[in-house]
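Can you keep this structure in mind? I'll have questions shortly.
A single protein chain has been removed from this complex, and every other one stays in its place.
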Amino acid sequence: MPIRLGELAEQFDCELIGDASVIVDAVGSLPNAGPGALSFLSSSKFKKQLAATKAAAVILRAADAGDCPTAALITDNPYACYANMANVLCPPPIYEPGVHPSAVVAANATIDDTAHVAANAVVEDRARIGANSSIGPGTVVGPDCIIGDNCRLHANVTFVRSVSVGDRCIFHSGSVVGADGFGNAMTPDGWVKVPQVGGVRIGNDVEIGSATTVDCGAIDDTIIEDGVRLDNQIQIAHNVHVGAHTAMAAGCAIAGSAHIGKRCMFAGMVGMAGHIEVCDDVIVNGKGMISRSITEPGVYASNFPIEPVRNWNRLVAKVRRLDKLIERVGKLEKDSK
Amino acid sequence: MPIRLGELAEQFDCELIGDASVIVDAVGSLPNAGPGALSFLSSSKFKKQLAATKAAAVILRAADAGDCPTAALITDNPYACYANMANVLCPPPIYEPGVHPSAVVAANATIDDTAHVAANAVVEDRARIGANSSIGPGTVVGPDCIIGDNCRLHANVTFVRSVSVGDRCIFHSGSVVGADGFGNAMTPDGWVKVPQVGGVRIGNDVEIGSATTVDCGAIDDTIIEDGVRLDNQIQIAHNVHVGAHTAMAAGCAIAGSAHIGKRCMFAGMVGMAGHIEVCDDVIVNGKGMISRSITEPGVYASNFPIEPVRNWNRLVAKVRRLDKLIERVGKLEKDSK
Partner (left out) sequence: MPIRLGELAEQFDCELIGDASVIVDAVGSLPNAGPGALSFLSSSKFKKQLAATKAAAVILRAADAGDCPTAALITDNPYACYANMANVLCPPPIYEPGVHPSAVVAANATIDDTAHVAANAVVEDRARIGANSSIGPGTVVGPDCIIGDNCRLHANVTFVRSVSVGDRCIFHSGSVVGADGFGNAMTPDGWVKVPQVGGVRIGNDVEIGSATTVDCGAIDDTIIEDGVRLDNQIQIAHNVHVGAHTAMAAGCAIAGSAHIGKRCMFAGMVGMAGHIEVCDDVIVNGKGMISRSITEPGVYASNFPIEPVRNWNRLVAKVRRLDKLIERVGKLEKDSK
């Protein structure tokens, strides 16, 4: 959507250095932005890209404005400002209300008149879909799922059953919400499946990535609070509780009944054992393994970075012989007495 | 399904302390169970929840019966007993026999009269679906797939081709069974795809989680024996053999031609290299890396738990300088002689 720089500056409370009447109609990266594009500089690490940019305007901090060869929008948080402005310039697509003739909707499902149900989607018994929400092609909304307003389920999403979702949530393709949790009781005859009768409750403004799975609770519900952001390929097991505004990067796996606080950030491939807690404001670095509860905010890690394999194998061998070294030191201490 | 406590006790061989005529019609957790619900106490860790429960009855061990404020069902294995009783109280849904008009079924596919094929499902050439099995909406059963009796493929499952499945198996949404294994031969012109011509053979009573992938064999079949339980987001590569009653939690990845014994239990995110073996009754803790064969039953591990990042970075630095420490100890030993 084309908009004048002056309007953007006013709407998002930036100082504009440059011609307020210039119109931008796209976003662009500093190296590749075209003449009608808005760009941003969020870190001085990328400052060398600034001088050569052909963008119409760049969002940046006051300290960087002197080096900006184009119009500048000055703000303390260029990335957040860019996010807000980009949402104006590149709004999400709007879907025509209505149900595609190839979609199959149960007679007792309720679909708001303003909602969109795409080709070959399936909406099952007692499901409800709110105003302006869109259900992508091939997506299945199972029995007793309740979806609020302005939600978007992309193509080939599966809501299995008993999932309740607030407003303005996004579910990416391949995500599966509300499948049975992994509950099995060992008996002399092998595993007996434990029926999973809980549901999934999701707040407002939640985004769930591609191929991410959020299981139903075993008895009570699995809970994802407001504003949570889950990247792709994440596993949320039954009865996990994810606190508001917590974000996880791709490949994390959270075991059953784990409780995660608010505003936590897990980098990719973090694992968390079941039945433990992480307090608010905890950051875990990539591939970290949370095997005990964390009660203090802060940054945590547990991963070794790669090394050339020869060095690494030597290091592993030395670690495995640490007991020998400890013995040798003990002997030296004894001898020196 | 409502049932009298007396009937449950008799059917599952428990001692009942309380009124046998009381009817239960649901399950509940100790803190949240309503007055018609059956609950259970599987670990004394949760005993403090027992006193306040409003459940109609609680399944527990004899040792805990004295503290039970409600009717008690006494058993040695409360969790397994709960699983059995919950399957009576909350039986899986029953599907009407028949093929939904929007489903597409190949002329030469065979679908039992009692089976259910849901909206927008696709059943391809020569596929066979057994008695009382149900194929969920959007699910694709590819060519030459043979599905036994009483199986359930949830919504948006994909059986690619040549998958054979026994009875009473469950496949959750987003799971993919029978895709090509990862076979590539390096040549001077780049990778050449190695045709994957094997299939997948799955026994009885197997459950496969959401977004879990089980590849076809390269030449011979990939094999999953009876009673195996795979959680979500697990990768089973070509020609893997998973022994009966083995269970894996979410996020495990098993490389090609790995052979896993019976009754093994892998916690989440375990990795296993290809062409090696794990014997029966092996337990591997979360994030463990199996890079050599295991020939002795037992519990195995290889993961560091997280620490505050500052401590962790110091620890890594010290490990990397272990050779220096070893040298210093060597010098001390030499000097002390």
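Note that the chains are named A and B in the order they appear, and that numbering of residues resets to 1 at the start of each chain.
Here is the rule we use: a residue touches a chain if its C-beta (ideal position, glycine included) is under 8 Å from a C-beta of that chain, and two chains touch if they have at least 3 such contacts.
Given the structure is predicted, the values throughout are model-derived calculations rather than measurements.
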* Pick out which of A:H172, A:K193, A:H241 or A:H259 touches the chain that's been left out of the picture. => A:H172
* Using the touch rule from the top, list residues of chain A that touch the missing partner. => 26-29, 32, 77, 79-80, 82-84, 86-87, 89-90, 92, 100, 102, 118-120, 136-138, 154-156, 170, 172-174, 205, 207, 209-211, 226-227, 229, 231-233, 244-245, 247, 249-251, 267-269, 286-287, 303-309, 312-313, 316, 319-320, 322-323, 325-326, 329, 332-333, 336
* Structure fact -> Missing-chain contacts on chain B, rising order, are 102, 104, 120, 122, 124, 138, 140, 142, 156, 158, 160, 174, 176, 179-180, 182-187, 190-195, 197, 211, 213, 215, 219-220, 233, 235, 237, 251, 253, 255, 269, 271, 273, 284-285, 288-292, 294, 296, 298-305, 314-315, 318-319, 322, 325, 328-329, 332, 335-336
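Note that only the chains that are shown with their structure count from here on.
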* Structure fact -> Matching the CA atoms of chain A with those of chain B requires turning by an angle in degrees, to the nearest 5, of 120
